[in-house]
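Only a single protein chain was left out; the remaining protein chains are all shown in position.
Letters A, B and C name the chains as they come in the text, with residue numbers starting at 1 for each one.
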């Protein structure tokens, strides 16, 4: 008879302390990068370390980051939403239309959020209801949403918004802390808790790692994905309120090309584009890095496109370096053995 | 210490704005204590210009002279600049009144509106169908000129404007829109493109369709870009103001404001060799008449801009 | 018979195109003349070439978002060489554009192959890098019609046997791709690698290397398209064909190329591109505001992907004998 060892063996909860794991994490790498950029910028331009300037610079990333939080969840769940910039345009158009018709600020905000949610619901239904690949669906809705804006506005613009509406993009909560910056901090905390501390967040990770197994574990995969698309629509609506308020006007070409910047921010933040892993602190750091790079180059009057080369290189290098390093260290280990 | 004047353009790399920069540099040399920061986004978006303007505010420049991608969207950012003591003017393509001290029109809109239709009509003694190829939907000046053109249309007997299409200041889109016009209106005699991107694309499309001689492309364009088309006959003549003068004047006006000049209706501000700018009720002023280029002079100007 | 007919995506698309033509012709009879159709085809040629390149990449379960940026960079380099080195023969410039495009595609391919970085991340990164490089090369300046040599501009326009060279070129590319995809081992490997990468390893196919080849191919086509674009519109600047990568992906999706890899045909991609091309050309003609074009192509993409997904949906396994007889 085969002896099945029955002496229970103790399996510890964790091997490494949280601190030890943190040191090797993506977030710590990003912190180093962020600090390096911060220091470089401080030396490169005398204008960088000025609270008002930094506050102004925060507008470069806050709106995109709002969407990036929700996008991070969508990407972790293994999907993607490329229609976010188009949702901004459509939402802004809807609000402009309402403002033209004489609605006041609270109503405009409600309309903005509702339009964002509506667009998210369309994406969600197409992806989860019909089971279509999200990358294609959202390329389609991207044209559809922005196209609708173009049909409504053509070459016109909505330019008259109530004075109180200006607060969202131009108002300050306290000293240099703008409303947008405050919203960014609140959204970061809310999404951080949602992803890392709740059942919902856990389900998102499970779906991204293995949707079939998650379904077999009783997780309502379709419903959760639908909610994620709703959230992304909602955040795009929120970003649209801020951006529209900041610009004080709506054109159908508003926020053109932002979807790729948002995705870049999320990927730079360490979210695996194939789903399954990533964190909100990482996305926050990526937002700060992208904002500082934009601003730093701007202070030196370097054209924005040169900055985008930098971001593109950063994107590939930050992902490639750990891979190359891992390979080399394995090779060294082997040759040493 | 040098005064810093930022010349913010719609997008970097456009010949017209490069020429304006040349003019501004000339003004700086003339003034001595001025440094020109030539900057702008790489695509013609308002968001891009706002980022640039924020960076300029942070650098505490003394003046910003902007050719705007969007009349309204820049206003909050420019207001902030003014709040921080920066003088702001717009030139070429304006911003709404709240956002700037004054606006420098390259020419007056009625003059331009009249000029573009006149260029078409002069070559059509018997009249005929003409179409308008406008620029991006988001730039204001084209629309104002077309409006002015429509006002004076009755003065040109037999000229019939059949359509207005938009090429978005993209070469390929303008090209395609022109193709659409050629197909749809077999009797088309002229295309008016009051945009430097559109006029080149339209001339190219007309050439490719083999319609040289039947359809005359005219409007506003740059001599360097149009020289070949004037030579081939696709375009008999076109007009433009001198962008070098425009950049020069913008820099001069900014300098005048930095030195305490006040921009208010009726005021006259100094523009160096270009004379003075008289402001109207909207704090706007016109620099000069547009200038006509045809086979006789285009080669010469093509070397400059 | 009817089911077989409906199952063929290409036929379905052909019917859709015919229906589209009927509608347009009803509003504007001049559209369906041979000359105009030839014109529409000529206008869509570049999209067709790009869609065929993108098709190969998508077949291997990858995606190339850098295609339009690659096109712009190659086009700019060809235009700048033409301007600054006037003596160079145009054919050499075309060759340089193709080789450069292939090299840029190879960069994508290497990153995907050797470092296993997800294709969408790689090409998102190289997309911005390529565009930025154009700016660095040109300083943002435009190369305009008058700076290009006449031959440079006229090559794609030249009429041979009643059709512009551009149209002939795209036809040649279509035929070449038909042969490559049907008749060469590499062509079949694209399908196999995308259809089942796991099984591809068992059959001795090198998945990474095949993907690398796909990227080289799409890069080469982007390079060719770069020259064609720049000479056709007689202008080169940083932003040419901005956002065109999504049109190209859309053409593939409409043409029934499955984004999950392994499924799609050359005729499908060509028809998908033509469908978009006809819409683009027809809208101004039938008095639909050009502003509606975007919304229409968006709707078309969604419908196309929904239809294709229906066709592809796997039937359940047939275990019951009775059910098998009925089927």
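Just so it is clear, a contact is a pair of C-beta atoms (placed from the backbone, for glycine too) under 8 Å apart; a residue touches a chain by one contact, two chains touch by 3 or more.
Everything below uses one rule, namely that contacts and distances are computed from a predicted model.
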item	value
Missing subunit (named according to UniProt) among the choices "D-xylose ABC transporter ATP-binding protein", "Formate dehydrogenase subunit alpha", "Putative benzoyl-CoA reductase, bzd-type, N subunit" or "Spore germination protein"	"D-xylose ABC transporter ATP-binding protein"
Neighbouring displayed chains - absent chain, whole complex	A, C
Selected from C:24, C:56, C:189 or C:270 as touching the chain missing from the view	C:189
Contacting the left-out chain in the complete assembly, out of A:11, A:101 or A:163	A:11
Where the missing chain touches chain C, by residue	179, 182-185, 188-189, 191-192, 195-196, 198-206, 262-263, 315-321, 323-324, 327
For chain A, the residues touching the chain missing from this view	1-2, 4-6, 8-9, 11-15, 193, 197-200, 202-203, 205-206, 208-210, 212-220, 276-277
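Here is the rule we go by: only the chains that are shown with their structure count from here on.
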item	value
Overall pattern in which the protein chains touch one another (line/ring/star/complete/other)	complete
Most heavily contacting chain pair (counted by C-beta pairs in contact)	A-C
Chain A-chain B separation of Cα centroids, rounded to whole Å	38
Mean-CA-position distance for chain C and chain A (Å)	30
Residues of chain A engaged with two or more neighbouring chains	154-155, 252, 257, 303, 305
Per-residue overlap in chain B, given as positions that touch at least 2 other chains	12, 42-43, 166
Chain C to chain A touching residues, read off their complex	63, 65, 111, 115-118, 120-122, 124-129, 131-133, 135-136, 140, 238, 243, 246, 249-250, 253, 259-260, 289, 291-302, 305-306, 309, 313
Of chain B, residues touching chain A in the complex	12, 37, 39-43, 45-48, 50-52, 54-55, 57-60, 70-73, 75-76, 80, 96, 134, 137-138, 143, 166
Chain A to chain C touching residues, read off their complex	126, 130-133, 135-137, 139-148, 150-151, 153-155, 252, 257, 260, 263-264, 267, 272-274, 303, 305-306, 308-309, 311-313, 315-316, 319-320, 323-324
